[in-house]
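Here the complex is missing a single protein chain, while all its other protein chains stay put.
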Amino acid sequence: MKHYSAFAVAREALRYHTGWERAWRSPEPKKRYDAIIVGAGGHGLATAYYLGKNYGIQNVAVIEKGWLGGGNTGRNTTIIRSNYLQDPSAAIYEKARGLYEDLSQDLNYNIMFSPRGVMMLAQTQHEIRGYQRTSHANALQGVKTEWITPERVKELVPIINLDGPRYPVLGALWQERGGTARHDAVAWGYARACSAMGMDIIQQCEVTGVRSRDGRVVGVDTTKGAIDCDKLGIVVAGHSGQLAEMAGFRLPLEAIALQALVSEPIKPCMDVVVMANTVHGYMSQSDKGEMVIGGGTDGFNNYTQRGSFHHIEETVRALVETFPMISRLKMLRQWGGIVDMTGDRSPILSKTPLQGCFINGGWGTGGFKAIPGSGWGMAQLMATGHSPLTEAFSLDRFKEGRFIDESVAAGVAH
Amino acid sequence: MSEPISALNHASFSGIAMVEECGLQGMITLRGDLSDKVLAKAVKDATGQKVPAQREVLVKGDTGVAWMSTDELLVLVPYAEVEAKLADMAGALSGTHALAVNVSDARAVFSVSGPSAREVLGKVAPVELSAEAFQPGQIRRSRLAQVAGAFWMDDAETFRVVCFRSAADYVFNLLKVAAQPGSEVGVY
Amino acid sequence: MSTRLAKQGRLIDRSKKVTFTFNGTSMQGYEGDTLASALLANDQMMMGRSFKYHRPRGVVASGAEEPNALVGLGQGNRFEPNQRATTTEVFNGLTATSQNHWPNLEFDIGAVNTALARFLPAGFYYKTFIHPKPFWKHVYEPIIRRSAGLGKAPDKDNRDADTYEHFYAFTDVLVVGGGVAGLQAAKAAAQSGAKVLLIEQTAHWGGRAPVDGGTVNGEPVDKFVEQLVSELETMGNVTMRSRCMGAGIYDHGYVLGYERLSDHTPGVQGPRHRLWRIRAKQVVTATGAIERSLSFAGNDVPGVMLASAMRDYVVNWGVTPGDRVIVATNNDDAYRTAITLKQAGVDVLRIVDARATAGPLAEEARQLGIRVDPGKAIAKVKGGKRVKKVAICNQEGVGGAREEVEADAVAMSGGWSPVVHLWSHCGGKLIWDEAHAHFRPDPDRPPLGADGKGFVLAAGSSNGPLALADVLKDADAAGKAAGKAVGHTPKRTKAPVGETTAEAPMEAVWLMPANADIQLRMKSWLDFQNDVKVSDVQLAAREGYESVEHTKRYTTLGMATDQGKLSNINGLAILADALESEIPKVGTTTFRPPYTPISMGAIGGEARGDVFQPIRRTPMHNWHDKNGADWEPVGHWRRTYAYVRPGESVHDAVNREVKNTRENLGLLDASTLGKLIVKGPDAGKFLDMMYTNMMSTLKVGKCRYGLMCSENGFLIDDGVVARIDEDTWLCHTTTGGAERIHGHMEEWLQTEWWDWKVYVANVTEQYAQVAVVGPNARKVLEKLGGMDVSKEVLPFMEWRDGKIGAFDCRAYRISFSGELSYEIAVPASQGQAFWDALIEAGKEFGVMPYGTECLHILRAEKGFIMIGDETDGTVIPQDLGLHWALSKKKDDYLGKRAHSRSHMADPERWKLVGLETVDGSVLPDGAYAVGEGVNANGQRNMIGRVTSTYYSANLGKGIAMGLIKHGPDRMGEIVEFPGTDDKIYKAKIVDPIFFDKDGEKQNV
Partner (left out) sequence: MLILNCPYCGVDAEETELAAGGEAHLKRFGPGSSEDEFHDYLFMRENPKGVHFERWRHANGCGKWFHAARCTQTLEVFGTYSAQTTEPPQEIKDAITAKRPGWTWRNLS
């Protein structure tokens, strides 16, 4: 693998950049691998990367139906934070956030992790209490967050309207080391590093069946032929249900559309990520200058990657009220992705009824920020059979009634 | 009894249409088997009207009846008579499985009138309001921007709009914005 | 130079001068000018700077596809960045400023990037800025961010001065695009009897056909357009809107129309934009085609322009972009530009045609004295801020043997691409048309509607045909097909017959010259705004970013504000070539709405300020407001947090209310509590399923506190249920719960137990409900007179109908405070009068209204739980010591099965206790109790948390409730709660009832 650096770019410039090699190889599949990961999104590639890096398992294939990083990895709003309330969530998201800090150096690929700070606005008494609770929990979980005043909010976000007629800003939960990263680069960086370890990333290859013997996975059938493996990781987000069916079990997941949009680019005007949950909107500004805005999910199953426009309207009007100046910005592009939702809206990282087969899915609307931690934990689970990071996210929690519910504001009442 | 006061006490606004809060209207929610003869008689006695068909409203002035759902009617009577009518109705229905409750104070009623009235409503409700599609005699329960509401037409240029009392202020402001001068759409 | 011609300009009114400013310089144009045409008339060719290299850029197009000429428009709270000069109509007083430069347009420091361009190829930032680590956030990123972005942010201190609205429209057939195709399709559809809505993004009908010329039925095109428009205007079933763009097509025939009402007349009455939410049974997209640029070195120098755009400027606005023009093309259509220019008196130096042969238009050009060079190409355009010289070479080859010609403008045409955006938004598929080298809609794979059938038809050049005759035939057929699809019978009319000069086939030319060397390719722009060049796409392919999505994202091709309208096909072709693949195999990126950017204001519509969201008000809202209410939003309701008197802090007010209610008399507006009537022979059985308690056995006249769980076992609501008569119950819900619980009940009745005879009605807002609370509660009611509210006649947990004073009411003897307490419901229309009467009569008893915080403290002093505080969606009744409310006599109720799952029956669950700090201070909200050690993830082990915490003025100390592991078994023990202020709070586990443990105060 050719090392990336400013020096390398300068050297290549002299020959008009004709000397750059492929960032990842494009191999034909081998007959057999120690482990196969299905799905070359961020989570799948990170899983493969840490299998190799942490456990020396490098005879690995990552099989991808389309193009690597072409699913939700490249469709999200790139927010990275770990200010979650419940212990298991805080653990895996903080692990991920920590890994993001050094990921550019680790991968020798600039994924542009920008710890610009993530702010969650409190706009009701109920939210104040909720976020104060979160900040207490975070302190004990080793997640650095703090409660900040409206004055500090305004200092950090000069374009915010603190005194909206409907919901004044009463304060915020602030995670200074939260931020954003370049989403595509995360997938590309992991892919390049995996390829450099000798792993095969096989794009345009669809898994059509999961083969097993005596309750144990032995391989997969694909559009490029049968491939044997000892271990199988299914990391395919919205398509988890289909893969699980091939492997002979069912998952408590539903696929629904989640939307996002960007404005036209403008000069820097907002240096942090702001989430306003009462009015359902969140926004950050990309390095290109676009305001990146997250929308809501539909309430119904949908595989079209198109959501319903009224969710865009709801989000935009909320943000126009919170940041009045965006009224005179324009929406450049809106898009949708298919997210897989579980019964408690937390992910599943688990062994499955099929021995040797593991599942990583159900990330719902929050997957991007977890990628390194998810890959780390999933690799540990696949390599050793156990990971403290993933333990709570096992499939059996639904049967036991042991949920990981982050939406703790279920009942608002007086 | 003290003088009853409607949510906005007859507030009004004039733009591309006239928006007025109508004051108190006697209203009874009646749930039951709409094909039941006893129920039909109770409706007739209270309003002089038959049981309306699907999405039909039969109303004269402040008396009438509107179809709300397959097992629900909205009975309109003068506000002063609502308790008496309700008592009569409850008596008449005592042997049947039905529910009649006074909701007069739980609602606010607006009139939106003028040549552009259809357009004003067309800005806030996801409903086709062309003259071919919507006429007097029909009721539509829908959404008024962000709150639930129902409306029908008293005549070709006048809508009667009903919403929850707590949302009266919102709906009035909403209709004001929709009726702001210079905002004619020019399609209806 | 670019200048106004003496003649021509079909869209401008030369009798009406318009004055505007650009970068502070006053300029003149005419009514009908776009900002771009007016700037060109003032010889302002350079209009902006590019995104990455800050290169000087001039206008390249004449319409929505313009990538370069973006300006900041307006001032103050009407300033808007990134407006296309080509679609901005000029008006008196317009102020425009160019973008993305410092200190000014002419001299921009950022242009140093252009010199460094060789070191800044596609994706260079992924390979660099990696070390040292902190530099990305603090050094590199800020520099990149300041360099990127385009326009300035709008005014942050003042709200947008304009208003916006939405409109719901319904039509049989929606025709998007008012060019000849759209007009003809609309007519054909309307003649079938279908209701037609026709929308056009510009202010003019007819599209570009009047510029391109030709005849229809023997008449000039503009005559035909005029007639067609007036015909449509008289048809009762046709609605026409100009300045209204089809922004996006969504599922089930939903289309967004973006109408710009007053962008050209700012400040007039009425909304600025109107977002049409159109439901159409059939949509005809007659959105035309966009000319492609040619990829040659220096094709981004100001003065290089699309051939069709140059023609537009001459014909529509009487402006020529240059005096000495070179035309470069791979098709016949560009000859029309040469001819138009020549006829307008502009010097056309030569036509450089990459093909060997051209059609009859070439002959026409030659006869006008224009030199035509077949098989030639532009090797390079020279000049910085303006075209100076053009080097011409052979198309075949690497670009050697050049001849240099002095020129000040270049018209280029790489062929035409249908505007397939709207077709594609909702899943319509495309096919590659080899003859025209473009993607066009695949009629066999249209977007599918609710009925599974196609609901979009493409018409005219957006469907592929480019010649006028074919366009009209195609549009006529599409209009008829649309009419038929919505159930009408199209008239058997003939399509109008268009005639234009025949054209020879175009030849795909993706690079000029065909084998241009790397130096040339590094100067051949694909995406003008984002500075993506041929060499960048080739680099992406070489590095393995092979998918079109990879290439797009790696190079940013097509990601600018024009979303690749000019660049996408050219980029695809380069990519396909680099991959040694074919264009259709490489495929396109996804077309997403909107077609061109639409304002956030329009998307938000009317929902801002007062009507941003509904605020629900109780009948006594205005009184509260006048009497110091510190408001608290609860769902959409507004409730009073506390009534703050002059000179008091909110905290003071709360403490005063708390003491007064316990000592004298408090009034609470409880109108927001939900009230549901449940009636029927099966109502008792039904409520037994809804509540964990037994409700069927409640006696008429009595009340019972009830709990509701979800099927998952978690607490979702609570409230007092009153039995009204043999088959009627009244259920109180929490403030946020009325609609939710009403829906919950209806759901079970309609979808599970539909044979049960039960009706539910939500009567929440029929009543104003006032809690009259405190030792003097009975006294004030007795003073008002009326019904007997004595202990004997109205004991605790009973209700009676009657009169209090002049008011018909229902009085409930219930208490959420532990005080003697009545909740009195009167009709909402009399709520204010009743409240006034209580305030007046209560004066001698020390009456004070109290708010929600006081309510909270009073209930916490009594250890009563609050849904939303003690519960959070993960708490079950057993956690809260509410076992007594879980009926053991019932076989079933919602949540019962769930409670027997292992985790819910786990004795380790955290349980409700009272907490008192050792020093009397107030525990922090949301604090967690810590145990020994850390868990496997290194997190401190937690053993509980605070659910409610207050200062109790009555007790003079902090009190709290919390959930603690084994809590009820650990009474008297001290647990530690680390604060976020670095303090450790020590609290003793106590009984949660802090005040009047035996309930003596409420039972009087």
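By written order: A, B and C. Residues from 1 in each chain.
We adopt the following convention: a contact is a pair of C-beta atoms (placed from the backbone, for glycine too) under 8 Å apart; a residue touches a chain by one contact, two chains touch by 3 or more.
Small disclaimer: the values here were computed from a predicted structure and weren't measured.
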Identify the visible chains that the left-out chain touches across the whole complex. A, B, C
Among C:L5, C:M235 or C:L448, the residue in touch with the chain that has been omitted: C:L448
Per the touch definition above, residue among B:V43, B:M68 or B:V120 touching the missing chain: B:M68
Out of B:K123, B:R141 or B:K176, which residue would touch the omitted chain in the full complex? B:R141
If the missing chain were put back, which residues of chain A would it touch? 241-242, 250-255, 298-304, 308-310, 342-343, 398-399
Where the unshown chain meets chain B, residue by residue: 54-55, 68-70, 72, 126, 140-143, 148
For chain C, which residues lie in contact with the unshown chain of the complex? 250-254, 279, 427, 448-452, 711-712, 743, 746-747, 750-752, 754, 891-892, 896-898, 900-901
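Assume only the chains that are shown with their structure count from here on.
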Rounded to a whole Å, what is the gap between the Cα centroids of chain A and chain B? 49
What is the distance, in whole Å, between the centres of chain A and chain C, each centre taken as the mean of its C-alpha atoms? 22
Numbers and ranges of chain C residues touching at least 2 other chains: 277, 607, 610, 613, 615
Residues in chain B with touches to at least two other chains are numbered none
Write out the stretch or stretches of chain A touching chain C in their complex. 4-6, 8-10, 13, 16-18, 20-26, 66-67, 69-70, 74, 87-88, 90-91, 95, 101-102, 104-105, 108-110, 112-116, 123-126, 128-137, 139-142, 146-147, 158-159, 164-167, 179, 182, 184-185, 188-189, 203, 263-269, 279, 285, 287-289, 304, 306, 308-309, 312-313, 316-317, 319-321, 324-335, 388-389, 391, 397, 399-403, 405, 407-414
Flag every residue of chain C that touches chain B in the complex, lowest number first. 163, 165-170, 239, 268-271, 274, 277, 279, 606-607, 610-611, 613-619, 637, 677, 679-681, 757, 759, 761, 763-767, 806-808, 827-830, 832-834, 837
Under the definition above, what is the set of chain B residues touching chain C in their complex? 1-7, 24, 29, 31-32, 71, 97-99, 101-107, 119, 122-130, 133, 145-147, 164-170, 173-174, 177-178, 180-185, 187
